[in-house]
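Of the protein chains in this complex, one is absent; all others appear in place.
This part shows chain A:
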Amino acid sequence: MCERCEASKAVMRRPKNLQKLCKECFFHVFETEIHLTIEKEKLFYPGEKVAIGASGGKDSTVLASILKTLNERYNYRVHLVLLSIDEGIVGYRDDSLATVKRNQQQYEMPLEIVSYKDLYNWTMDEIVSCSGMKSSCTYCGVLRRQALDRGAMKLGINHVVTGHNADDMAETVLMNLLRGDTARLESSTNITTKSTGSPIKRSKPFKYCYQKEIVLYAHYKKLDYFSTECTYAPEAFRGTARVLMKNLESVRPSCILDIIYSGEHFKLKQRKKRPGPQKPAIQGQETEIRSDGSVSLQNDGNRCEKCGYLSTNKICKACLLLQGLESSRAKLAIAAEAVPKVEEDQLQHRLQHLSF
């Protein structure tokens, strides 16, 4: 019997607390807990336009479904839009985009697709064939983040929500420790992040949701999602951290939330100011390229020279990465009378066209 309503047959043990629940009670509990997070964190305001970063995978599909449900149930009065990035990964993205297009129908939400090819003149497949598998995560991280922001800006939306769940967040906390990433350690458990100067706010309503419960929700709701993992698997080091997390979970099932609780307490010691002449401008410039590709804006109006995207650097992180790619493509094609100059101009043109 369901331990909550004591009326229906229990179908599952809830991963979070091992409570036996019927299907309806699980839906109710899971949805309500996300509503609690949204309310507590004041994620939305009435009339706000919100873009859901939709990949067609289960996290973002469940997010779209639940936000639609909660928006109607609690009358948030937000305008939800599906925003998809087409990285250009043959076989993976084609199928998942088809899923997103079905979601558009199922949830009656507008859908916007922005492609890497449009944005950067490179598909992910081309990037990987040029730079190798090894660094694909670097590119994915920087380019995808910018792509969502650029896509949202194009739609005049200032708020992007993503399906990142508690498992993702816990993994990020561990990775930041293992990589000694001081720039991101304090903020890695924030539910909402915003790059300085960028008008785009990003939130993670599933911050406290276990991946397992998202899977169960999708399963029992019979949601239509695309279940193949990204072809470009995580780099090896992140893989080791994932194995560790799995083992830790078997010993301490609550460790995902425990890690987030810890992460919310991380605070760096104040750096002692060194005596002598200070050069704040230069110091600022040194710290502002973040490894996630976010850009901080110190003086309003600073833009990337190449694409016009917000950046304190002369050239934004995405353009910097792409520049590296262009030059290696040029090297590869040097014998074959390649035309890198033309391509670069083309890229610049396209980015300018898309930016604001």
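One rule holds in what follows: a contact is a pair of C-beta atoms (placed from the backbone, for glycine too) under 8 Å apart; a residue touches a chain by one contact, two chains touch by 3 or more; residues count from 1.
Simple rule for what comes next: contacts and distances are computed from a predicted model.
> UniProt name of the unshown chain, from "Ubiquinone biosynthesis protein", "UBC core domain-containing protein", "Cytoplasmic tRNA 2-thiolation protein 2" or "SUMO-activating enzyme subunit"?
The chain we cannot see is, by its UniProt record, "Cytoplasmic tRNA 2-thiolation protein 2".
> Per the definition of touch given earlier, which of A:Thr32, A:Gln105, A:Ser129 or A:Ser227 contacts the omitted chain?
For the chain that is not drawn, the touching residue is A:Thr32.
> Considering the whole complex, which of A:Val81, A:Ile259 or A:Cys307 touches the chain not shown?
Only one listed residue reaches the unshown chain, and that is A:Ile259.
> Touching the hidden chain in the full complex, which residues of chain A are there? Just list them.
Listed in rising order, the touching residues are 4, 17, 28-29, 32-33, 36-37, 40, 173-174, 176-182, 185, 208, 237, 240, 244, 247-248, 250-252, 254-255, 257-259, 261-270.
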